[in-house]
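I'd like to ask some things about the structure below.
Of the protein chains in this complex, all but one are displayed in their positions.
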Amino acid sequence: MVIEKMAMAGTLESSDAQVTVEPADSLTLHIESSVLNQYGRQIKATVEEVLARLDVTSGRVTVVDKGALDCTLRARVECAVFRSCDASMVNVPWGGVIQ
Amino acid sequence: MINAVGRDIPDYLLVDGKEVYQGRFAKDGQVLKRDAPTCVMNEKPVADKLCESIREACERCGAHDGMTISFHHAFRNGDYTASMVCRVLVEEMGIKDLRVAATSLGDAHNLLADYIEQGIIVQVQASGVRGRIGDAISHGKLKEPAIIRSHGGRPRAMMAGELHIDIAFLAAASSDKVGNASGNGGKNNCGSMGYAMPDSRYADKVVVITDTLAPFPNVPASVKCEDVDCVVVVDEIGDPKRIGTKEARVTQDPRDLMMAERAADVIAATPWFVDGFSYQTGAGGPSLAVTRFLEERMDAKEIKMGVAFGGITGNMCDLQDRGYVRKIVDTQDFDTKAIAHLHDCPDHVEMTVSDYANPASKGAYVNYLDYMILAALEVDVNFNVNVITGSDGVVRGAPGGHPDTAAGSKCCIIVTPLVRGRMPTVCKEVTTVTTPGECIDVVVTDYGTAVNPARQDIIDCLDAAGIPHVSIEYLQEKAYSIVGEPDPLKWEDKVVAIVEARDGTILDVIRQIKPYTFE
Partner (left out) sequence: MAGKITRPRPNKDRLRRTMMFMNAQRPGLIKDAYIYGCDSIMLDLEDAVAVNQKDAARFSLYHALTTVDYGDTEVIVRINGTDTEYWREDVRVCVAGGADGIRIPKCESAAQVKEVEAAVEEAEREFGVEVGWTLLMAALESPLGIMNAYEICTASDRMLGCAISGGDFRTSMRVQIEPDGIEINTARSMMLLAARAAGVQCLDTMYPNLDDEEGFRREVDLIVRMGFDGKSLINPKQIAYVHERLAPTQKQIAHSEKIVRSCREQADAGVGVYVVDGKMVDPPFFREAERIIELAKKCGVYHGDL
């Protein structure tokens, strides 16, 4: 997928994560987390895995994590990317690239 | 050297008779001689001990470079005194190499963090460190490692001469001109002065700081004139809004309530739940709620609580007012209701923290405690508890009375959610051991209750009552299945804090945390 415009998903509440995606020439990932020391590596791996599955190869992705579980992180990254393509509201490929 | 909780203590710390932790009762029966403060003959009649300023008091008490000063934390996050005094010592008098031995330090003391960063404060000894001071310590800004002691460990260290205080600056809600000081009777009351009282007996010099000068004699007094050198009257000793909340509210969080009820069931199923039982709870959400569920269980058994002690909240006072608690013995008040109640009710009395928890005594209150309800940041599969370092390895908590009450009580129950956000509370190995697992009997979580296998008697009680329980390993695996296994923290070699066991041996060390980088 191509990030066509800036989009955001999630909140800054505890146990949530706020993900922002913006168009860019290359793919960059910036992660802030309240649990960085113990989960930074896993957060990064999860976000990269989701982006790869969605075939996102360029864009600026910012994750502000407040202790979200993996399933929440995935949901927020996917939603932000789908929103950036105006594809989040109908015919989402559940069980396809969303898994 | 590896100690009894499996922690590797660097040999260079094991000097001057310092030993590693050898077990919770390893020092039982050891004889020691009390270290006495210096005292000066005062024979002449004088008008008072009043000083014009903190500076004058400091000068009269012989403030000097490298001295150890102390503060108490009954004014909690509203405390002005520690910052006021340090500002005078540093900015007005240019004192260097200060050692601060406070009963606890927190968000009210960010100025001290500046002085740590500037190298003016070179050491900290406290039962707990929060806020920016914790950050400064964890990032290696102190010249010497901080020493973290429990509430009982601190008076023990003073008695043993390991902590010798040059000047104690003791904030008081009211004092007369000669230093009879109280936590009540002022415009900013704190209630019990249980933490200040041992310092008044063991410091070479004692300065009482108050904002309310009471007529002589201000009795009954917590800190007595025979121990006081100087009295300073200031405009405000604290911010009343931050000293105590109006009333510590019992949680309405359904998760906390569920855990609290389970803990109450454990209590009701064990043999010490009889008329006259003794009880203490921490002030955290679920811990405090346990008390609420005890009420109906006391009714069902037609029994009363004999004594509640430790830090006191308004809801314990309510319980006493409704006839469920015979005596409250109070080291610290958490809300304005408890502060007023201590003053008004004859069956609610003050005690010193030494009386409460000092292991080097002829029998502290904690040794007679039936049930202790506590919180934890982490508990591991060996039941070791951490209440001091956060998930980022930074010092941000306080053992307080945790190790003392856990060691002394017949049944010590930790009440904690299995995970907080993404942090697993039940883990393979705690970041820092603040309370040894051998002192922890039961862990109640939202995903099940685990009993320390060493307590077969408690396991039998739960089985007889039909209360389900699981292994601590089950809880740890469940936690990791939800949040994933945490990566180990990365540390520098430098030790930034020493966690002392209540008997003075070294329980654990905290090292400087490495900044996180994605590799």
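We just call them A and B in the order they show up, numbering each chain from 1.
Note that a contact is a pair of C-beta atoms (placed from the backbone, for glycine too) under 8 Å apart; a residue touches a chain by one contact, two chains touch by 3 or more.
What you are looking at is a predicted structure, and each value in this text was computed from that prediction instead of being measured.
A.B. asks: Quick one: which shown chains sit in contact with the chain that's not drawn?
C.D. replies: A, B
A.B. asks: With the missing chain put back, one of B:P45, B:P215 or B:P254 would touch it. Which one?
C.D. replies: B:P254
A.B. asks: Which chain A residues touch the hidden chain?
C.D. replies: Chain A touches the missing chain through residues 9-10, 13-16, 68-72, 74-76, 78-79, 82-83, 88-92, 94-96, 98-99.
A.B. asks: Extract the touching residues of chain B with respect to the undisplayed chain.
C.D. replies: Residues 254-255, 257-258, 421, 446-447, 482 of chain B touch the chain absent from view.
Just so we're on the same page, only the chains that are shown with their structure count from here on.
A.B. asks: So how far apart, in whole Å, are chain A and chain B when each is placed at the average of its C-alpha atoms?
C.D. replies: Computed value for the inter-centroid distance: 42 Å.
A.B. asks: So in the complex, the part of chain B that touches chain A is made up of which residues?
C.D. replies: Answer in residue numbers: 391-393, 420-423, 482-484, 486-487, 489-490, 513, 516, 518-519.
A.B. asks: What part of chain A is in contact with chain B in the complex they form?
C.D. replies: 14-15, 31, 34-42, 44, 66-70
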